[in-house]
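Just passing along the structure, written as structure tokens.
Yeah, one chain of the complex is gone here, protein chain that is, but the others are all in their spots.
Chains here go by letter, A, B and C, matching the order in which they are written, and residues are numbered from 1 within each.
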């Protein structure tokens, strides 16, 4: 990626997405830590914003994505409303899941974001199935399924990739490798490596730097175009790093001393892109404005969420199922 | 494998094992078809006898094996008593599982055969665990886990191989590839291939002709010796063919016409070994005697099983669990 | 009215639904060759291999992928082969399919029929014989259906395919070949029990094949002048409480019978519900399997069975109680 073909507009758009993700999560963290407004666990993707941003950029609005417990970034990048998401994290009325799901089940079906998932790896077969549905219905959409390095040790990884390969389904599996599975170094619990597994399962596989949003966006554009054309599955292994703890309250003391600090200093995807934009002639002040706009948006989202009421009590019995009432009838 | 280093004694021993397996299953099939003595489904390994014979040959008595629904051959090769097995198939007293398990759950813990399994692929993680147990206890035994080509599409394949790789466990995984998963051609439902999956999971992997018992025994001896020495897992992919149907009552009409006949004519592992023995100077009559001895043994096993009584009624409530009675107590 | 088997009745329902709605499809191992119990025979010829889809031996993926395809707008019929193997896809069914609509605040639906052939089938042993219907009744988000007759296997299959909720559809393996009259104009209704036989003396409640045994038991009881009312619940969630309570109010006597393990089986729910509502003329009876395992040997296996004779004997005992 030389600066000659660097696209400033695209760079600024990516920066805006990454800053919005970062700001959303920083605000959510503050809401949790300082105000105890977020009651459940939230998993921040701070440091990983480039993957969501780059991979989702080439998608159409009617393409699907599926995410994990660490899904704020993917959801925002797919176009979900930050305020509805923040309300969801606070369990309020107007939350994108009506306050029923919280951070770990965030979803926006309008944007074809088919949900975060509280079970590691479970989204892999479901995503393959969404692609199967597209194929059966004769659509030309594609599916992107995000998961972590730890998920590659669960059975659904094999079953879901095999499924996509056997049925020739239009899906991109993205392993967002942030090195850790909760407090465990994933490599200590992994025999062989993830990319080789995907290759052995018959999927064209690309390995990429997940913190270089410019290069990754180009790669993702190529891959997703190919998938839309061939209708066949591919795999992307993106190396990144989780700058925050596993949950917002995890001090992450299991990491080697200084590791996170060094990564923050040298490998922050936002800092990297800012550097490229500056080199391309964008003024620092313009970049700061992008950040400030994102922060303002997310502060406002939190204000709105803070002021939102709790969900209506009766809503707890809605959306369980059509047939059979959740409450005992008297006779 | 040239005839110069062909070991006649070993060849005869292998022939005896293969003929015993073949005869056991032919007798069991007759007992099922002609006499309706076998009430549940039985899965015959006719045509696959070389895998069990060759791979188990180098094992010690205190090494473990685990098998599948198609487990008669492995069980016999590990040294189980044919009569107790036949009684089990007939659900009789004196059956190796007391008539409680039948063909699909055949086991002989005395011979460290830790059971056939009615759930495809489920034995893979269990076998890894047996090897884990050996390691924890400081033993020098090894484990061999047999499964079919179809099992490589289940999650436990990934989870079990990864487990063995991560914990450095003394286990040999053997994929006995007979091309079919029940009535489905496995390759139609498999993306990539099994051996590559094992390699990607970090396991040294050998691909072999599963119908050439002489060559396979040499290969298995090497691999198992290495596992005992290094304590590390390996993978063996053995190509073979199921000459019978999936179950004894399956006419296997889903196979291309003539396929089974051709395989029977050209790739029968017993015929192949007989040819080698004849070339090595063993008289045809001696070989016939090996077969006759096997047939006689198995006929006698069936006679004994036919005459055996049903299990004692009370035994159905034994061996459920120590704590808590299976029958309701009155108060 | 057409005479057909329990297997063919469901097949007819599937075929009709597939003709009417191109988004309905079936997926499972070996379906292209008719499925393991031949309950799909001929369908691939009519609908092709995309809509009668084979699958790898990947129960978790079959369940999970069908769910994804349901969210993407199709209506999958999932074949689990044996109810026992469905346990390989428990996370998919219970944590994902049953919960998604609620967790996502109503944004998604999972219109799926999950077929799980259940129950004892001579000498299939402990891993191929289970009846776990009470598990699924306990899981919010799931509809649970256990048809006992060709008529109900036709009508309820149609209803299940039409339903926007995930339906755990438990067919009994031992009655695939049972024949009966099917009126294809009768609609299947969840939560509506069938009164298989009307009677005044004692209420027999059951579902799946044990409902058929209850009818046999009622025939025998009739010979002794006892008029049993046989209630076939057909669906367990929702279940027809009203039919049971109305009947027991009339008879004052209750026998609930099922093939599953008695302890923590759905029979406990029925008995508890009745006991919370009314006082009976005789203690209610539950019949189910001992809390033991299903053996291969037929004589051992039989000891785990609830039979028509046991049901009749239990009913008689409730009759004698009054006179005691």
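Just so we're on the same page, contacts are C-beta pairs under 8 Å (C-beta built on N, C-alpha and C of every residue); 3 or more make two chains touch, one makes a residue touch a chain.
It should be emphasised that the depicted structure is a prediction, and the values quoted were computed from it without experimental measurement.
Just so you know, the chain we are not showing touches A, B, C across the whole complex. The omitted chain makes contact with just one of the residues A:112, A:154 or A:197: A:154. If you put the hidden chain back, the residue from B:95, B:148 or B:245 that touches it is B:95. Shown as candidates are A:14, A:43 or A:92; the residue that touches the absent chain is A:92. Among C:7, C:26, C:43 or C:87, only C:87 touches the chain that is left out of the view.
Interface residues of chain C with the unshown chain, by the touch rule above, are 84-85, 87-88, 90-91, 94-95, 99, 102-103, 125-127, 132, 134-135, 137-141, 237, 260-261, 263-269, 271-277, 279, 283-286, 291-293, 295.
Mapped onto chain A, the footprint of the missing chain covers residues 39-41, 88, 91-92, 95, 97, 99-102, 104-105, 117-121, 150-151, 153-155, 181-184, 188-190, 254, 310-311, 313, 315-317, 320, 324, 326-328. Remark: the residues of chain B touching the chain excluded from display are 64, 66, 95-101, 105, 107-110, 114-115, 117-119, 122, 124-134, 136-137, 155-156, 159-160, 162-163, 166-167, 318-326, 329, 331.
Just so we're on the same page, only the chains that are shown with their structure count from here on.
Separating the centre of chain A from that of chain C, both taken as means of CA atoms, is a distance of 40 Å.
Our note on geometry: chain A versus chain B, Cα centroid distance of 45 Å, whole angstroms.
Computed centre separation for the pair chain B/chain C is 36 angstrom, with centres defined by C-alpha atoms. Shared contact sites, meaning residues of chain A that touch two or more other chains, fall at 155-156, 159, 162, 166.
Counting partner chains per residue, chain C has residues 56, 58, 60 touching two or more of them.
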